[in-house]
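Every protein chain except one is present and positioned as in the full complex.
Letters A, B and C mark the chains as written, and numbering starts fresh at 1 in each.
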Amino acid sequence: MKKLINQPENFVIECLGGLFKAHSDKLDFTEDIHCVVRKDAPIGGKVGLATGGGSGHLPVFLGYVGKGMLDGCAVGDVFASPSSDQMLAVTKRVNSGKGVVYIYGNYGGDVMNFDMAAELAELEDIDVRTVLVTDDIASAPPEEKTRRRGVAGMVFAFKIAGAKAELGGSIEEVVGVTERALSNIRTMGVALSPCTVPMVGKPTFTINDDDMEIGMGIHGEPGITREKLESSDRITSRMMNALLKDLGPSKGDKLAVMVNGLGATPLEELYIMYGKIFDLLTEKDLRVHRAYIGEFATSMEMAGASITLFRLDDELTSLLDYHAETPFFSQY
Amino acid sequence: MKKLINQPENFVIECLGGLFKAHSDKLDFTEDIHCVVRKDAPIGGKVGLATGGGSGHLPVFLGYVGKGMLDGCAVGDVFASPSSDQMLAVTKRVNSGKGVVYIYGNYGGDVMNFDMAAELAELEDIDVRTVLVTDDIASAPPEEKTRRRGVAGMVFAFKIAGAKAELGGSIEEVVGVTERALSNIRTMGVALSPCTVPMVGKPTFTINDDDMEIGMGIHGEPGITREKLESSDRITSRMMNALLKDLGPSKGDKLAVMVNGLGATPLEELYIMYGKIFDLLTEKDLRVHRAYIGEFATSMEMAGASITLFRLDDELTSLLDYHAETPFFSQY
Amino acid sequence: MDVVISGKNVRESLIRVSDALFENADYLTSLDQKLGDGDIGITMTKIARTLKSYVTEQPFEDIGKSLVELGLVINRNAPSSIGTLLSTAILRAGKVVINKKEISTGDLAAMLDAANNGIKERGKSKLGDKTIIDALDPASKTFSELINEGVNLNDASMKALQSAEDGRDRVTGLESRVGRASWLGERTKGCIDPGAEVFVIILKSIIGI
Partner (left out) sequence: MDVVISGKNVRESLIRVSDALFENADYLTSLDQKLGDGDIGITMTKIARTLKSYVTEQPFEDIGKSLVELGLVINRNAPSSIGTLLSTAILRAGKVVINKKEISTGDLAAMLDAANNGIKERGKSKLGDKTIIDALDPASKTFSELINEGVNLNDASMKALQSAEDGRDRVTGLESRVGRASWLGERTKGCIDPGAEVFVIILKSIIGI
């Protein structure tokens, strides 16, 4: 895959350089450029929200730093965790005294580093809580939910936590509602082509020209099955069956739906998928409250898409509807 | 290139089907599904704004139908013009009596069909004016500007016209300010890989693994030169030199900048380009008023990017800053 | 004695055109790939399909009215550059014979002339720009002259075809100056213009050779 880049080693810092040149009105960094925070952080009286993770997934993660969403984000190398002291720096900067909630995807490197950051922050009397995102149903069976990876569903977690914090929720309330949201969020993806980590220079995996991998993760982690590419309707139905089985909604339930492009897949194809998803949900007497169709959590130039279902209750609905504004995501 | 589609013949109608299922609160269609209009069209007392063009460029064209932008859009097959009666249906639906302005890219099929639509509309006493977008500097020399193709710069034209119309401008004022905007807009693109029209089934062009085409159009039209892929900084500098030469801004001028991904190129790479663009402009004492970085006018899964420069005066600045809200573009 | 062309004749010739366009779709695409965006075969298939279904359903009682309608339907189904121009041509040709159940050779000449002018107006291009015009315009002129001189339909048609082919070939060495191909500049020299070739194919199949 060809890239518009300079030295691969500089990929992340140059990307961040461009980011701050473009959005210096809204974003700032603290200590080092990998520690991205809202310009107005800390927001007095508000619980701080921080995330972190590898680069290569824009708008995830830093794209959700902004009003009504997150306060800060520690940015790692492509597909690699940031360090504990980067997360610590973010934590200190976004803490207004009401504590900081970490919300991020369940990957080993991130968990270890953010646990370290949390321990260090606590030494400085910052109350840190952690909510792990484990929405990828293809990564472990329901009995082992805690082993699941975190993928596009984290955007909904950011949204819910962000609204609750902005509305003045306590740290317990923010953690509580975010966990409740996550227990109602399920994602599954399909990949058609790999991506290339700039420093590695070759594709993360190989896949035949007429094959797809259902259930693949956003770093190219193995999915459930690799087989011949099928029609969009058929793939969508299969993913929806798996998601609905895992989520188990009841007739009349209200959902938010995200159809997320992994990178190379055109918006047109995401809308074709959404058309089918809408029909399948309608058949089952499930209502779509909001649809998010676009690129929300990517794997650089990977072709493919993921579907996220989010079952809403009244509070989750009003938090999802709450306004948000970041350089990459806005809703009014 | 692998696609998540069903029957290629149904690509456009299924995509539109998904669109209306997702955005029925904001969008409607008239006569046939290819005629997309604002749900609240016609807006009393407002000049109507219509565009049209082939599919495969989302968010262009229909993505800019909404508040503060366009009132309607006629949608063609992939990379093909809609028909004159589709454009006519849109025209009738968006006309509130103050006339309708067509703003679209300079492509033969579109010009002929929209001219036909305009003639037919005039028979029904609708005042139709046309503003052609010709921003792609790679498609013809400055002496033959009217031959140039319309590419990503059209989004700025939609924005300016949309704000002016929303603010109550007359048809002459809307046309005038849109033409002035376009005389200050220049775009140039670079392509690294082709895309595939679903019904054709093979790539629109071939390009060696280590080559790029500078100046390529958004349907794969030939550019200025095909050569070995260079670093992002070098490519960006070359495109910026050509753009600045053609636009001829003076020290201290204020610009809007768009870095537009063609499809497969990750956001990270667009930000790397923007970092360089910002530095080059700063060196030349040019100020960036607003930066738009993302996918605004695509070619399905083509890899590559375009840069658009838009020189602003006071009126253009305030029109650019005016709020807009469509399912694909919002600014507050 | 003057030849009289019935609605049935018109239908038959349009079915031949449809067949020829289906057959030549891939060949025409290969020409458009060199000069444009390679979609002319898709357009021709759409037109061929439209012709076949329209002609099968329509009695062509009023030849003019049927052709006008056909032009509109073609525009709806195949609105690319060449599709729009052909739809304009058919529509304009139809207008000349509105209300007629039979047409004369003189009508045919007037129809071809109207088609030619329609395409020129709609496309705003002129002889030498390397478009369909470069085949259509000389063919139309030759046909009108010969019919005026009393030459029979068959001979006039064959001479018109010769003019169309000559016109197409005359511009092959030139640069395309209109549409997508114009952006290729120099690189278009030596390539056959697909639109001119389309006209030759259509004319041949109308004549029935």
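Observations
One rule holds in what follows: contacts are C-beta pairs under 8 Å (C-beta built on N, C-alpha and C of every residue); 3 or more make two chains touch, one makes a residue touch a chain.
Computed from a predicted structure; not experimentally measured.
Within the full complex, the chain left out of the display is in contact with A. Screening A:P82, A:P249 or A:P327 for touch with the missing chain picks out A:P82.
Within chain A, the residues in touch with the undisplayed chain are 76, 79-86, 107-109, 112-113, 115-116, 139-140, 147, 149, 197, 199-200, 204, 217, 219-222.
Methods note: only the chains that are shown with their structure count from here on.
Centrality by C-alpha centroid: the chain sitting nearest the overall protein C-alpha mean is B.
Placing every chain at the mean of its C-alpha atoms, the farthest one from chain B is found to be C. Per-chain CA centroids place chain B at a distance of 33 Å from chain C.
Centroids of chain A and chain B (each the mean of its C-alpha atoms) stand 29 Å apart.
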